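Presented below is the structure to which this report refers.
With one protein chain removed, the remaining protein chains of the complex are shown where they sit.
Letters A and B mark the chains in the order given here, with residues in each chain numbered from 1 onward.
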Amino acid sequence: MTGSEFVPLSLPPSLIGICVAVACALPGNFLVLRRQALIGDAISHVVLPGIVVAFLISGVVAKLPMLLGAAGAAVVAVAAIELIRRLGKIEPGAAMGVVFTTMFAGGVLLLEKSDTSSVHLDVEHALFGNLESLIWLDATGWSSVFDIDALAGLPVELPRMAITLIGVALFIAIFWRPLKISTFDEGFARTMGMRTGPLGLALVIVSAIAAVAAFDAVGSIIVIAMFICPPAAARLMTNRLETQVAWSVAFAILAAISGYMIAGYGPLWIGFHGSVSAAGMIATMSGVILGIAAVKGPHRQRAT
Amino acid sequence: MSIELATLNGQSADRAARDQSPLAIRGMTVSYGQKPAVFSVDMTVRPGAMTAIIGPNGAGKSTLLKAALGIITPLAGTSTVFGKTVARQRDWIAYVPQRASVDWDFPTRVIDVVMMGLYAQLGLLGRVRAHHRAQALDCLARVGMQDFATRQIGQLSGGQQQRVFLARALAQQADLYLLDEPFAGVDAATEKAIIDVLKSLRDAGKTVVAVHHDLSTVAEYFDDVFLINTQAVAAGPVADVFTQENLQATYGGRLAGAQMDSLSAATA
Partner (left out) sequence: MVGAWPVPRWIRSLQRRPKPVLFDALTLQLGYNATLVTIGATLLGMAAGVGGTFLFLRKRALVSDAISHATLPGIGLAFIIMVALGGDGRSLIGLLGGAAVSAGLGLLCVSWLSTRTRLAEDAAIGAVLSVFFGFGVVVLTIIQTMNAGRQAGLEGFLLGSTAGMLRSDAAILAGAAALTLALVLLLRRPLTLAAFDPEYATASGQNVTRNDLAMMGIVLAVTVVGLKIVGLILIVALLIIPPVTARFWTERTDHVVLISGIAGGVSGYVGAAISAAIPDVPTGPIIVLVGFALFALSLLLAPRRGVMSSFLRHRSFQRRVHLRQGLLAMAQSQPIYEGLTLRLLRRADLVRPDGVPTNSGQARAAKAMLDEARWSIVRGDQSYEAAAALYDGLTDIETLLTPDQITEIDGRLAAPSEVPA
């Protein structure tokens, strides 16, 4: 594989994959520890209705309205789950199930029955993403990485995902102590004056932003794998939160790179032509990593 | 001209008591659903004393503490700490929750839990320096846990976990210590270690309030008792208030005769 082939075709998608994986894995650590792993599931399902409604309102297939629509849908979903849970005194899992299936159903119905079929907006794209298509046509080789003109032609998803990653990482870094204390012991955190309610909501919203920014690159369902698998595998490797987060980032990067490479070149290695879904393969690899950690991880079992 | 005027004397005396008390609760009512867990409770904690909150299971002991601290929202009522709202007096309060209220499988070490008590000093982004670490280790030493600093918290026994929680509260350097069932399910050595620490706090002029369930040790451990069964039943120094009559009123028919006998021996 030469630079002239790798840089335009494989470098941007792998970098995007890495940014997605890490941006989701970071908040995922706290979601998993808070027994809220499935919030990621709920959020990623409601991305679809969000972009459909955004399209129906704005009338254009543009990134910004869609991102806003998806983020709005995530907030609506979280609020609705909380509302149904409290008002109806229903356990969180069931409340989530009610909300995200209903919103997803509404999204599918709107999509199928409105004029969106004429544009490139379909259920499968929202579900699976299309990481492979995010190529960098202006690049000619490694030298392009330093070429301002060529850099301007980078797929817009790459800087967007990089900014998202930086934002997510900053949030986690700044609120590290309150997040850690309130995740471990919410009552104690409150007596220290921490606003645990808003903090928990902020964590969910940051997760939603990561999921929304990632959905059109890797698809909405597969984002869930990045929320859960790297942190879950990391939990089985260590008994310290700081180390766990480091492991989760490493696992996320490993899953992204190995998944992308196997999807692109794996079929060739075993004598087939073509390639398979990179996003799907990244999720699969994260599952493989989790499987290995579950069997071999040094801290895979509870202490007692 | 108003109720306030009609009761002016009572009010000013009450207000003075509130302002001096480390913890004053007025008209606290908390309800889960339609049945109050705590109903219209007034409580004024004596400064520099060790107070036990006593009552049968489900009498609202922990609920009262949590509502007073603002961890749960009461239906009615107010609480003040040294005369000001709890929110303004956070730094004066250290709270030790029930051991069972957290997930001990959380990925963290003993020393990290104690460091949580230093959050008020460290803030969001303050650097952890050597003296912070020394402070945390010192608190661990006071509860006899210095050798466990780097253990994962899930590997500790129940008593050791309780001691870690107490060490975290010590790290907060508060004036008012509120403990929810600190002796529940701990070994005898831990119980001794905890009560020694609490007594040393009291001797240093701090105020200690603990939800307690073991009637046989009340007289030995505490100065004051607060008897509660949804409503306040009686409050005051152990010698005056911890009587069979009051216990009967608190526990109703549920206090077994044998227990009463052992108590009358203890309180005699």
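Definition applied: a contact is a pair of C-beta atoms (placed from the backbone, for glycine too) under 8 Å apart; a residue touches a chain by one contact, two chains touch by 3 or more.
Predicted, not measured: the structure shown is a model, and the values here were computed from it.
Trainee: Shown chains touched by the missing chain?
Mentor: Touched by the chain not displayed, across the whole complex: A, B.
Trainee: Which is it among A:L110, A:A162, A:A202 or A:M261 that touches the chain not included here?
Mentor: Hidden-chain contact among the options goes to A:L110.
Trainee: Please pick, from B:S40, B:S101, B:Q155 or B:Q173, the residue that touches the omitted chain in the full complex.
Mentor: Of these options, the touching residue for the absent chain is B:S40.
Trainee: Give the residue, chosen from B:A17, B:A76 or B:A100, that touches the chain omitted from the document.
Mentor: B:A76
Trainee: Mind pulling the subunit A residues that touch the left-out chain?
Mentor: 32, 35-38, 40-41, 45, 56, 59, 84, 87-91, 93-98, 101-102, 104-106, 108-110, 112-115, 123-124, 127-128, 219, 221-225, 227-229, 232, 235-236, 263, 267, 272-277, 279-284, 286-287, 290, 294, 297, 299-302
Trainee: In the whole complex, what residues of subunit B lie against the chain that is missing from view?
Mentor: 1-7, 10-11, 14, 26-27, 29, 31, 34-36, 39-40, 75-78, 105, 229-231, 233, 244-245, 248-249, 252-254
Keep this in mind: only the chains that are shown with their structure count from here on.
Trainee: Taking the mean of the C-alpha atoms as each chain's centre, how many Å separate subunit A from subunit B?
Mentor: 43
Trainee: Looking at the complex, which residues from subunit A come into contact with subunit B?
Mentor: 33, 174-175, 177-178, 180-181, 183-185, 187-188, 190-193, 235, 238-241, 243-244, 302-304
Trainee: Provide the residue numbers of subunit B that touch subunit A in the complex, in ascending order.
Mentor: On the subunit B side, the touching residues are 66, 69-71, 87, 90, 93-95, 97, 101-109, 112-113, 116, 119-120, 122, 124-125, 152, 154-155, 168.
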